[in-house]
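Removed: one protein chain of the complex. Kept in place: all other protein chains.
Letters A, B and C mark the chains as written, and numbering starts fresh at 1 in each.
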Amino acid sequence: MPTAPVPTPTPDKEDAVTPSFRLPTAAGTPYLFLLPGLVILGALLSVPLYKVVEYSLYDNVIVERNPTFVGLDNYRDILGDPGYWSAGFNTIVFTVGSVIGHMIVGIGLALLVNADIHPRARTFFRSMLVLPWIFTAVVVALNWQLLLNPFGLLNYVLDWLGLITEPLDWLGNPDLAMWSLLVISTWRGYPFIMVSFLSGLQTVPKELYEAAEIDGAGFWHKFWHVTLPQLKPVIFGVALLDLIWTFQLFPLVWLTTGGGPGRATEVLSTLTFRLAFVDFEFARAATVAVSILIISAAFTVLYLRNEARRL
Amino acid sequence: MTDAAAPRHVVDEERQRRWRQAAIYAALALVTFVMVFPVLWMISVSLKPTTETFSLPPRLLPDDLHWGGYAKVLTDPKFRTFLLNSYLVGLAVTGLSLVIGTLAAFGFSRYRFFGDRVAKLFVITTQMVPTITLLIPYFGVIVFLGLYDTLWGLVLTYLTFSLPYAIIMMNGYLDTIPKDFDEAATIDGCTPLGVLVRVLLPVALPGIISTAVYTFLLAWNEFLFALALTRSMDMRTVPVGISMMVGEFGLKWDEMMAFSVIGSLPVLILFMLVQRFVVSGLAAGGVKG
Amino acid sequence: MSRIEISNLVKMYGSHKALHGIDISIQPGEFCVLVGPSGCGKSTTLRMVAGLETISGGEIAIGDRVVNGLRPKERGIAMVFQNYALYPAKTVRGNMAFSLKLSKMPKAEIDRRVNEVAEILELTPLLDRKPAALSGGQRQRVAMGRAIVRDPEVFLFDEPLSNLDAKLRGQMRAEIKRLHQRLENTIIYVTHDQVEAMTLADRIVIMRDGRIEQQGTPDAVFHDPDTVFVAGFMGSPPMNLVDCMVTPGGLRLGGTELACTLPEGLRAGDRVTFGIRPDDIRPAADLPGGVPVTLPVDLIEQLGTEKLVHFRAGPHELIGKTGGRVDLAEGTEQRLAFDMAHAFFFDAETGQRIR
């Protein structure tokens, strides 16, 4: 049989035109799948969400029996408050720093515990490394306060190593507090990324690595060109969740530094709490909350748009 | 290749492999020690009388192990109630989140439909308002539903926190599974639900596990709502129990850490058991990519 | 065994029209191959028959039933996918038995069928393996087995062989042909490989840009193409297609005058696409009745039993054939003959055949 200029078979790209496979049953099917989740979220959260927006338009909510409608006055006040902007700046530093920390440590450790080692050892290391996640925030905060105390273990070790002469006040020095908080937040948050990424890793077909190895790819090359692209959906989802989560992370910051010293580690979530439950200014707290909502929503729209492009 | 070279090559490769293994173990041991150290310190604090925790120089192990914290926590039935409540709530939230969340994730992953992005935005938006500002109005809803001071109230509450995460995470995992499986199963006679349950879920097992772990720990660690939405000692959870030890006039360090350690042990064991399902190759051989 | 009637089938993706009203009528037991380049709509058509794509317009009937609104499992079809889509968590047996289980068939009957099909496909020793432990060819056979056990009225194949290497592809092609002879089911088979189309099909449907260019038996579409596209698509090496000027005595091919009779209606000065298969360009000695031309040999490809000879005619390159033992040298002038009885003429603008 002549085989000369036969085109080499390539997978038909026709499906590229198809937006997505649809299970072509009754048109309502996807809604049925979403229904239970949306009903629960809608029933329980739409009223509270609405109330928060409403609070932000009144003065003295909760404290006063008849709060007065003040329109956007609270927003004007909040936006004119330098404390809000500095908390916003701290939030960005804290969120971006934490997420980067989570990602680097989490992904790095996921790769390490995914190595081909004895299954028992793997179980051991995986379980040990998830430990920072399973203690409640109060305990985490208090424990780190112990470790970072001027007379705590860290200073003791650093002193013993001759790295410092005076104990450092890790949580009380305005120049160090945010860094310390980032370390704590990274420690606390990496297991989520590690576990998620580890799960994602298992779905990468081995053939892809083999193919890359034949092409002479080294570890980094495989990571960049096989692992990461393959896990994009997982990474994007997890990163978004981590970002939103960290953006309003409250208990850890509040219990570790209380936003201090001064307001050096005050983030929007602690500011919100301070306004609500220290100052009893619930309307202003709601205003800050809505501003957080707007920022996060804008970010999420961008994310979803990007996701749509990827599909 | 000469005859002599072949065995040497094999030996080299074997040696290289062993070195690699040794390096991996060493690296793992080192990072694990660093990461786990703060937890070791917690255990240390739990085994010391509080005065020793604050004496200098700091020591990891006291001369005499102090079991007072553990004794107190293990003998007081209150703490058993806290633990039991936390596990019940955690498991219920995990189960419900997985079922409801996976269904929704399947909808998002496998269909394009009118309003899909709006629905997704809503799901995510619910998590964007700092929960502390939602506390008071949400509290009202729970009271309205008659779930105040019940474990169901907590389950439902944590469900609202965990569902969006479960949906987004499962959506991500399902997206990594080729749609070819759906088509094959549809032709084979599966309903869409059948596609999800019979074909996709076995492949998505690692994703399910990590979503389950996330969900469980979210419920396990939550404090603010647990405190506000319950008031009987019978309905309280571990974080609330722990915070009770932070008193106006001092802190029971040994008891607090002992309770944390005891409470976390079953969680750790649970994780050890389920992490075995986080293995590779579940989707291998299914499709030629 | 059912007939399949596809009438005026339309597919829209948003505002993009992917299928422009397709009509295909497939007889019971017929092996119908949809062929065409990427994006021509052949897979879409198949998936609409399968029920994997919604139907935007027109009608599909399998047997006596219009299946437009039916779910895939109600259509009496089975499908083999390009990527196999084997269930990774199930064994070979589990994969093959899956659809039968879903249809609530008794267990004994399922086992009987699975074993029988496994026997036919030589999968018996592999029944308890998972797909990950199979080779590419084995996976392909499992994918087919999964379809065969269902004993459907209609088989749908979506490029089933495109992931195999050339040798396996040849083997599997033969196997599919034998299976069809044995099972006698109606088959719709999508491929972009015209060799597969030619060898397997009872009927070939050639598609392009969401429209049918031509359909008919392999003989008909090969020897009697309706359009320049079909002429160029079918056959390997492809038909020589050259834009020419009509002269009073025939055609001007590059600098050479080709004396021949043209279809009526072509006048001197018209532009026409002239088509001739490589088989019909031979050394003049082998083809006594042909129109002789002398052209330089550019390149020779040795295929064994024959040689492909590339000639240069002005700006055009043409391919001819000689026997494998004929001695030709590249760079020499060669006397050739064109078998003008098998020449085709197409409208240079529309590509339609001029008879």
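In this section, contacts are C-beta pairs under 8 Å (C-beta built on N, C-alpha and C of every residue); 3 or more make two chains touch, one makes a residue touch a chain.
Please note the rule applied: contacts and distances are computed from a predicted model.
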Hidden chain of the complex, named as in its UniProt record, picked from "Peptide/nickel transport system permease protein", "Zn-ribbon domain-containing OB-fold protein", "ABC transporter substrate-binding protein" or "NADH-quinone oxidoreductase subunit L": "ABC transporter substrate-binding protein"
Contact set of the excluded chain (shown chains only): A, B
Chain not shown: contacting residue from B:Val99, B:Leu251 or B:Ile269: B:Leu251
Contacting the left-out chain in the complete assembly, out of B:Phe37, B:Phe139 or B:Phe277: B:Phe139
Residue touching the undisplayed chain, where the options are A:Thr257, A:Thr272, A:Thr287 or A:Thr300: A:Thr257
Given A:Phe33, A:Tyr84, A:Phe135 or A:Trp170, the one touching the chain that is not displayed: A:Trp170
For chain B, the residues touching the chain missing from this view: 49-56, 76, 135-137, 139-141, 143-144, 146, 148, 227-228, 231-233, 240, 243-251, 253
Interface residues of chain A (partner: the chain not displayed): 47, 62-67, 141, 145, 148-151, 166-167, 169-174, 177, 254-263, 274, 277-280
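Keep in mind that, in the parts below, only the chains that are shown with their structure count from here on.
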Pair of chains joined by the greatest number of C-beta pairs in contact: A-B
Far-end chain from chain B, centres as C-alpha averages: C
Whole-Å separation of chain centres (CA-atom averages), chain A against chain B: 15
Euclidean distance of C-alpha centroids - chain A vs chain C, Å: 52
For chain B, residues contacting two or more additional chains: 183, 186, 203, 281-284, 289
Junction residues of chain C, two or more chains touched: 51-52, 71, 163
In the complex with chain A, residue positions of chain B that touch it: 21, 24-25, 27-28, 31-32, 35-36, 38-39, 41-42, 45, 53-54, 56-58, 100-101, 103-104, 106-108, 110-113, 116-117, 119-134, 136-138, 140-141, 156-157, 159-160, 163-165, 167-169, 171-173, 175-177, 179, 182-183, 186, 191-192, 195, 203, 206-207, 209-210, 213-214, 217, 220-221, 223-224, 238-239, 242-243, 246, 251, 253, 256-257, 260, 264, 267-268, 271-272, 275-276, 278-284, 289
Of chain A, residues touching chain B in the complex: 19-23, 25, 27, 29-34, 36-38, 40-42, 44-45, 47-49, 51-52, 55, 62, 109, 112-115, 117, 119, 121, 123, 125-139, 142-144, 146-147, 151-153, 156, 187, 190, 192, 195-196, 198-208, 230-231, 233-234, 236-238, 240-241, 244-245, 247-248, 250-251, 268-269, 272-273, 276-277, 282, 285-286, 288-290, 292-293, 296-297, 300-301, 304, 308
Chain B contact footprint on chain C (complex, rising order): 47, 50-52, 71-73, 77-79, 81, 83-89, 98-99, 102-103, 130-134, 136, 139, 146, 150, 163
